[in-house]
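Here it is, the structure, as structure tokens.
For this depiction, one protein chain was excluded, whereas all remaining protein chains were kept in their positions.
After this line comes subunit A, so read on.
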Amino acid sequence: MLDDPKVSKILVEVRDLKMHFPIHAGVLKKRVGEVKAVDGISFDIYEGETLGLVGESGCGKSTVGRAILRLYDITEGSVKIDGIEIGHTPQPDLRTMRPTMQMVFQDPQASLNPRMSVSAIIGEPLDEHTKMSKTEKRAKVMDLMDQVGLNRDFANRYPHEFSGGQRQRIGIARALALNPKFIVCDEPIAALDVSIQAQVVNLLEDLQGEHGLTYLFISHDLSMVRHIADRVAVMYLGRVVELASREQLYAAPKHPYTQALLSAVPEPDPWIEDKIERVILQGDVPSPANPPKGCNFCTRCPQVMEICKTDEPPTFEIAPGHVTACHLYSATNTESVS
């Protein structure tokens, strides 16, 4: 959507975000350690763009999304949305910020209260943040339902009467109700089947065009991220290992993990499919409660070096807008090594 993201304004600025969940054990519930779900990540999201956040299950993608919206109390770091620091604001004070930032959830079944009608669900944000009269509110709800392509007749129905795709549309309408600037889409398509996924993604893109929305699009579906995202961040075990524009990332992935991840994308053409040399990673993801010393990926990296096992890699900007955290690029040459 934006050819040169540098020009536009930074809407979301995340610096060194850490989200650690304590582990309690024993009779006295002593704190014996912590799950480092998100361990020091930084990125910017520019106004009007879509940042895709990909990674395997359990790498902390969803936690990042929720931590940015301060649905968790973050351990460390700073989150600035629209120029306002919200990283450590107490929850009650965040209320005024909530209309700016909204979320679309993964499971459309679980994210809608089964006891509320569709109009009540979509109208809830309006109840909380505006003083509209009943008729105004109803008109607004109808308008939102039109925008997401729901039949107005469905307003008085309940979530269980809808299909997955329709439920997700209800969730999107609710997120849109307060005219937010920034929406975190937490795997909004993971629970839908493929034909519906396309509809929902196209709807999200259309809405972005109409309202100038900014998305953080969390997904593990690399081809879908390629379709919707302007820039892509790849996460592994609580850290961002590579962040680049879509074209750069898919054409020339730099980090060994990104390379492995991209090589796992299935290819529809069987002729090409046979010829692909996949990078098969050995071993399992280490526990985020006990990540390896040095680079988090060093236990599985095909190109592991001695330094990886001792030193945490800093981030290197190897091309404009293309950053990766890997010791392979610590040499000054920014030309591709692999």
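The rule is short, and it goes like this: a residue touches a chain if its C-beta (ideal position, glycine included) is under 8 Å from a C-beta of that chain, and two chains touch if they have at least 3 such contacts; residues count from 1.
The working rule: contacts and distances are computed from a predicted model.
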Seminar exercise, completed: Looking only at "Pimeloyl-CoA dehydrogenase large subunit", "Oligopeptide ABC transporter permease OppC", "Electron transfer flavoprotein subunit beta" or "Aminomethyltransferase", the name UniProt gives the absent chain is "Oligopeptide ABC transporter permease OppC"
Exercise. Which is it among A:Met103, A:Leu144 or A:Leu213 that touches the chain not included here?
Worked result: A:Met103
For this session: Touching the absent chain in the whole complex: find that residue among A:Ser117, A:Gln147, A:Gln199 or A:Gln259.
Result: A:Ser117
For this session: Decide which residue listed in A:Asp16, A:Glu128 or A:Asp193 touches the omitted chain of the complex.
Result: A:Glu128
Seminar exercise, completed: Logged for subunit A, residues touching the omitted partner chain are 66, 69, 71, 92, 94-99, 101-103, 105-107, 110-117, 119, 124-125, 128-129, 134-135, 138, 152-153, 155-158, 160, 171, 174, 178
